[in-house]
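Complex shown without one protein chain; remaining protein chains in place.
Residue numbering begins at 1 within each chain, and the chains themselves are lettered A and B in the order written.
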Amino acid sequence: MTEQINVVAQEVPGFTRAELEQAGVLLSSVEGLYNWARGGSVWPLTFGLACCAIEMIASATSRFDIARFGSEVFRPSPRQADLMIVSGTVTKKMAPQVVRIYNQMPEPKWVIAMGACAISGGPFKQGYNVLKGIDRYLPVDVYLPGCPPRPEAVLQALNYLQEKILNIRIEQDPAFTAGRRQYPVPRFTGTDLEPPYNPEVWRPPANPNTEPARPKKAATA
Amino acid sequence: MSTPAWHEPVLQQFPAVRWDGAARALIVPPELARAVAEWLTQPDHGAWDFCSNVTGVDYLPREVKEKSKRPDGTEEIVVRTEPGSLQVVYHLYSVAQRSGPLVLKQVVPRQAPAAVSLTPVWRSCELQEREVYDLFGVSFEGHPDLRRILMWDEFTGHPMRKDYAEPQDYEWEPTPHGDVLEKHRRGKVIIA
Partner (left out) sequence: MSAAAATAAASYSLVRQPAMETGLLEVSMGPHHPSTHGVFRMDVRLDGETVVALKPVFGYLHRNHEKLAEGMSYLASMPFTDRLDYFNSMTNNWAYALAAEQLLPIEVPERAQYLRVIMAELTRLVNHTSLVGFFLNDLGALGTPLLYAFRERERILDLFEQASGARMMCNYFRFGGLRCDVPEGWLARARAVVDAFPRFLDEFEKLLCENEIVLARTQRVGVLSGAQAVNAGITGPMLRASGVNYDLRKVDRYGIYERFAFRVPLGSAGDCYDRFMIRLLEMRESLKILDAALRDIPTGPVMGNAPRVFKPAASETYGRVESPKGELGFYLIADGTTKPYRYRVRPPSFINLTVLEDLCVGHTIADAVVILGSVDIVLGEVDR
């Protein structure tokens, strides 16, 4: 992005960019301005699953004040939200609902997996009703480890997300090219969820003896 | 911890009820459970008005070795299999008299376990008996609304039973230590 701005700056003959800025002229590409604006107004979904949700709420209260980063507007309706913070343990009983809520969110949309549980099942990983990571069903943008992560860490995760948003090339952004991303909602069977993962976003390890499971590289990155 | 002999009047009133001294619990036959429960709530029988905790316990069949003497004086080791059982445990307190706990147990067989619901006596059993039904598979006669509570409705099996095994397609990732490593070696992995 900086490159583009410099290109623009060179087109104003006789002035450097710094000189223009000093004179009160800011230069940017449309893309840069657009990304800067939407990165600064990411509206999270009011969506708490477990213990981590309390720290998410704490990050919105006066001491940590997520409003400094433009994300104080927690929206209870997925139709108005940009960011889903999966804060807590996703159980198998809850997983279809999480996917459904994600499907209802408009583009562009991002996901932060908050806490060990959302990333991998965390302390409850061996449980019979616990999903071993939400990235099996949804594309995760930022993984935020901790049990629970501190509110400061939530803010940092948000900063990382903003950084990521700043670097999006609009013409390559699936939000603009692929329509609204919707993923299949898993069904309940007698023992488990069907399908057990979404092959579009996650693949199981080819050789689990040596290789850990990992999500597919996100297309937006 | 020694508890007072709250159980003794029950034993006198209901000869079919046994006292398990090790567990400090009354073993009540399911067909008597309702009668015993109703008797216990009476003010002059202890006023056990508050049923705090209801849960299940699963005992697998196990082999017991016993020594027995032959008539000629030599000893012999006999191995017999003790049948398994499911227990439904109730912890009773009395708010009126501030006493407790008194422990009731219904013991039912592991195959087709059927206990008697005490929800009509103590409402607090309602959700907890549903939980025992869901996780242990004990059915309660006389329960107003016996459905699965924690697992989804389509779920089969009773995960809190000791012999519950996760199905083969269980999502599983290697973590390199302990039981998990062992499981991993046995090849219980996701088929891609």
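In the analysis below, contacts are C-beta pairs under 8 Å (C-beta built on N, C-alpha and C of every residue); 3 or more make two chains touch, one makes a residue touch a chain.
Being a predicted model, the structure only gives us computed values, none of them experimental.
Novice: List the neighbours, among the chains on screen, of the chain that has been left out.
Specialist: A, B
Novice: Which listed residue, B:5, B:22, B:64 or B:77, touches the chain dropped from view?
Specialist: Of the candidates B:5, B:22, B:64 or B:77, B:22 is in touch with the missing chain.
Novice: In the complete complex, the non-displayed chain touches which residues of chain B?
Specialist: 1, 22-25, 49-53, 55, 57, 89, 91, 95, 98, 101, 103, 122-128, 144-145, 148-152, 159-160, 179
Novice: Even though one chain is hidden, which residues of chain A still touch it in the full complex?
Specialist: 46-51, 53-55, 57-58, 61-63, 76, 78, 88-89, 91, 93-94, 97, 101, 123-124, 126-130, 147-148, 150
Going forward, only the chains that are shown with their structure count from here on.
Novice: Using mean C-alpha positions as chain centres, tell me how far chain A is from chain B in Å, no decimals.
Specialist: About 45 Å separates the centre of chain A from that of chain B.
Novice: Which bits of chain B are touching chain A when the two form their complex?
Specialist: It is residues 150-157, 159, 164, 166-167, 169-175, 180, 184, 189-190, 192 of chain B that touch chain A.
Novice: Can you name the residues of chain A that touch chain B in the complex?
Specialist: Of all residues in chain A, those touching chain B are 92-93, 120, 125-126, 128-129, 131-132, 136, 188-192, 196-197, 203-206, 208-209, 212-213.
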